[in-house]
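Quick one: the structure is below, questions incoming.
All protein chains but one are shown at their positions in the complex.
Letters are used for the chains, namely A and B, taken in the order the chains are written, and counting of residues starts over at 1 for each.
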Amino acid sequence: MNEMIFEAKDLSRSFTVGRSALRNLANRFLGERTPTVLRAVDNVSLTLREGETLGVVGESGCGKSTLARMIAGILPVSSGERHFRGEPYDSLLARKRDALKIQMVFQDPLSSLNPRLRVGEIVGEAAVLHGLVPRSRVKDYVVDILARVGLPADSISRYPHQFSGGQRQRVGIARSLAVKPDMLICDEAVAALDVSVQAQIINLLMDIKRESGLAMIFISHDLGVIRHLCDRVAVMYLGRVVELAETEQLFATPTHPYTRMLLDGMPKISLERRKFMPIQGEIPSPLNPPSGCHFHPRCPIATEHCRRTRPELREIASGHVHACLNVEAL
Amino acid sequence: MSRVSLNDFARRFAESRTAVISLMISLVFVACALFAPLMSPTNPYDLTQLQLTDALKPAGSKRMLPGEEVRANIRIEAGTASVEPALAAQTRQSITAESCGASCLSIGVQPEGTKLASLQIRNLPAGAAVEGGKKHIVQPWWTVDNPEGSKVRIVSNSPLPENFTVLAIAKSLDQETDFVFRLGTDGFGRDMLSAILYGIRISVFVGLVAAGAAMVLGTSFGLLAAWRGGVTDAVIMRAVDFMLGLPALLVGLAILAILGNGVSKVVLAIVIVQWSYYARTARSFAISELGKEYVEAARCLRLSPTRIMLRHVLPNCMPQIIVLFTLNIAAAISLESSLSFLGVGLPLTRPSLGMLIASGYEFIFSHKYWISIYPGVVLLVMIVAMNLLGDRLRDLNNPRLDR
Partner (left out) sequence: MTEPFFQVDGLNTWFFTRQGVIKSVRDISFDLRRGEVLGIVGESGSGKSVTGMSIMGQIDEPGRIVSGSISLDGQELTALTFEEMRRYRGRKIAMVFQNPLMTLNPLMRVRDQMYEAISEHEDVSHREMHDRCIEVLKAVGIPSPEERLNAYPHEMSGGMRQRVVIATALLLGPDMIIADEPTTALDVTIQAQIIYHIRRQIDERGLGMIWITHDLSTLSELADRIMVMYAGATMEIGTTEDIIGSSRHPYTRKLLDSVPSRNTPGEKLRQIPGNMPSLLSLEKGCPFASRCERATEICSEPVPATQLSATHRIWCYHPFEG
């Protein structure tokens, strides 16, 4: 098995909502409880091996984008440890050139590109600044990278708004590749694209991975895309990982009730009509998550136990963990 | 901005006729400011050119040359006359003399056509007289009032002596020149047109420099507040709130009362008043830009915070800041004019438009309206044009108003 490239242990990110001097004072006198803490990511542990693709899937508000930014090192953690090739992030991020090994591709192909810079500069800026390539040769360097992502050489002098959505996402990918990363985090990188363009970008990412052996963390709400791209998948619900397994295993034998619900709800192109009533209930607000297992209000097999106890991740088969107190009992 | 979107911007700008006219007017004013020394007929700063005789003349009147007194000794030696000016003072006119026969001497004034009030000849030799002149009761002085052709002739029944000397004193009338005061003159006899052109120059200069300096300072503070957040943000923004709460004119008055007047001090006062607008605008737009994914991407590319702020965030805030700049130039000009009007702005010797309005204020009730009205109209047109220009730029930057 390959070496570990990235390891996260008990990553958490919490925000205090509505904290202000006045509010604190009011709370003190009115005897209100402590300010609300929003736990966007709650004790998440993940590993990634060299060359592997890990999928993170979940619905809006599950904390997957916050997790992506913590892994990319552009958001600090509230608690927990991050290691890249055995080195803690604190010392890694201090050495900027080494920190470049971790790169990210963003969701919105337009807002993730600075509208006032030409593509040549968007792609080449960091490589020059960090001394990966001398300024005199940057043009050829950028043209090479643009060719790799399937953009013509004359793109170099154009602005982001002159491209289509798919081409913009190619520019975003080229920007990451230009600093020679070893690990690429894709946050909903194809969500904003049309189906046919989405297929082109997915194929591009697969080509890049095959050529350069990049390790990848692919974050998406789209199970179809995740299934197609990833070796392993982590399912998140309200800031926690509820199930993690090899892709095939997860799609063949999902164990956590939430994973099952997601797979059932996954839109498929088929002529079979869904006759049953879909599972009811809203995704609760992360500001006020349910007690115990966060999923219990929507869970068909929840018991009193689930309301009180927070389930921990347990291994149920080799490489397959989930956080459900009840599944085995049934 | 790319060429494509710049073209597009220009086209959308041109959709409003008001905006185009405003732009043209503003450009005319900038040209006035740049080329005032070339365009203005006189230099209003040159105090030696001022004549009190020209003061308070209405538009269209001509400059008058005041009458002057010229003295010269006219020496006749062996029948030939030579003139030696008696006073060394610079004069425009000079006295000429020429012999017109054995018993005749003609005395005149150069240049031709100078109208004389009187020409007096003193110390005539005995027996000689001046044609058409009156003799002094006691002295041998002959005076001719309004001499015809500005010439007099000394005549005698007998031939004049070989050698003698007379003193000629020519007093000329006030004289009209070709120079026209197209907009009249102020209380010091300054040409209003020149004063207005130079006033525009000063006002535009003060407006541009002050608004520009305020932009640099305020934008820097705004970016700093947006980037650092927390205490820095709180301190800067409370200072901004404080400044925005005070009336601009009052702050300007207070500052100039302490510092005294002068161009640099007016600029400083305007900067202190205006930086807060830029700080507030720059901060709010920088914060919204900082939330965009391209900033996260720049962070992921491990670029330094300074570079992210100056190279990535600032250029995306610039359109809004430039709009504010346009509007604030007009505000700066009007603040400077108000301060000058109140007498604490620019010195009297370098009048801005506000100063001119103020200096005409005392004459306005004696129907000498032009001293205040003309600079007032110019100021009004300039500020309205710049405000309309700024409004249009702001509308173009606001996607909500864009169809």
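The rule is simple: a contact is a pair of C-beta atoms (placed from the backbone, for glycine too) under 8 Å apart; a residue touches a chain by one contact, two chains touch by 3 or more.
Quick caveat: nothing in here was measured; it's all calculated off a predicted structure.
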Hidden partner chain, touching residue among A:261, A:302 or A:324: A:261
Residue among A:2, A:91, A:203 or A:291 that touches the chain left out of view: A:203
From A:109, A:166 or A:289, residue that would touch the chain that is not displayed: A:166
For chain A, the residues touching the chain missing from this view: 59-60, 164-167, 194-200, 202-203, 206-207, 221-225, 227-229, 247-248, 261-262, 264-271, 273-274, 277-280, 282-283, 285
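Note that in this section only the chains that are shown with their structure count from here on.
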CA centroid of chain A to CA centroid of chain B, Å: 66
Residues of chain A defined as touching chain B within the complex: 69, 72-74, 93, 96-97, 99-100, 102-104, 106-108, 111-117, 125-126, 129-130, 158-159, 161-162, 172, 175-176, 179
Chain B residues touching chain A - in the complex, by the definition given at the top: 1-2, 4-5, 292-294, 296-303, 307, 312, 315-316
